[in-house]
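What you see is the complex with one protein chain gone and the rest in place.
Entry: subunit A
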């Protein structure tokens, strides 16, 4: 889907506190180029915060973040975020812009493409998610599934090296979840490097290369989906799996 040149993402010993609340307590993760890592765990375990720290929407208190083996902590965080696409639980489309404007805005303003070119590029991205015919609609006129696919197109338009999904299907009605998950699976298949925070155990098992189980700000277990789902090592993961499966 996207031309992949790089995108190995590494986090080392990441710590973050909000006051006395120690949200991340030394997280290590390594996502090789072209692979998908799923992050699972109970609510409040720090999964979503981890994504925001990895793209520096929130600066870590301690630790390092590397993209293609090079630390990005000294870079301009805005530049870093252009290399990492992010999709949110609540879609966060811009309601005052049309669908195509949602996708073309960053191309025009950040990639400095002329308006026509940004628009053409945006339409192409919308085509890939099957929503070219909705280009002129406002986000409010779309279904949740359509909104999320537009959000994915918006992130992909920037030709990111890595994609983050933060519970991208949690706010969708059950019958709309499938379409979005299928799109994410296609993207993984195409060789995009992805970090997916999810409660969708089926997706996690079938699509991801590695699964990280987080609880209380630490990675409790990590491994292949088979390892984690068929032979969990820790009681905490066993309890979590019995709760969700």
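The definition used in the following text is that a contact is a pair of C-beta atoms (placed from the backbone, for glycine too) under 8 Å apart; a residue touches a chain by one contact, two chains touch by 3 or more; residues count from 1.
Here, contacts and distances are computed from a predicted model.
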Protein name as given in UniProt for the chain not displayed, "3-oxoacid CoA-transferase subunit B", "NADH-ubiquinone oxidoreductase chain 5", "Phenylacetate-CoA oxygenase subunit PaaI" or "Amino acid ABC transporter permease": "Amino acid ABC transporter permease"
Residue of A:32, A:130 or A:202 touching the missing chain in the full complex: A:130
Identified contact with the non-displayed chain, of A:15, A:30, A:81 or A:205: A:81
Touch criterion as defined above, residue of A:8, A:38, A:125 or A:146 at the omitted chain: A:146
Options A:172, A:188, A:207 or A:228, residue touching the unrepresented chain: A:172
Residues in subunit A touching the chain absent from view: 55, 57, 78-79, 81-82, 84-86, 88, 90-96, 105-106, 109-110, 130, 140-141, 143-148, 151, 154-155, 158, 171-173, 175-176, 178-179
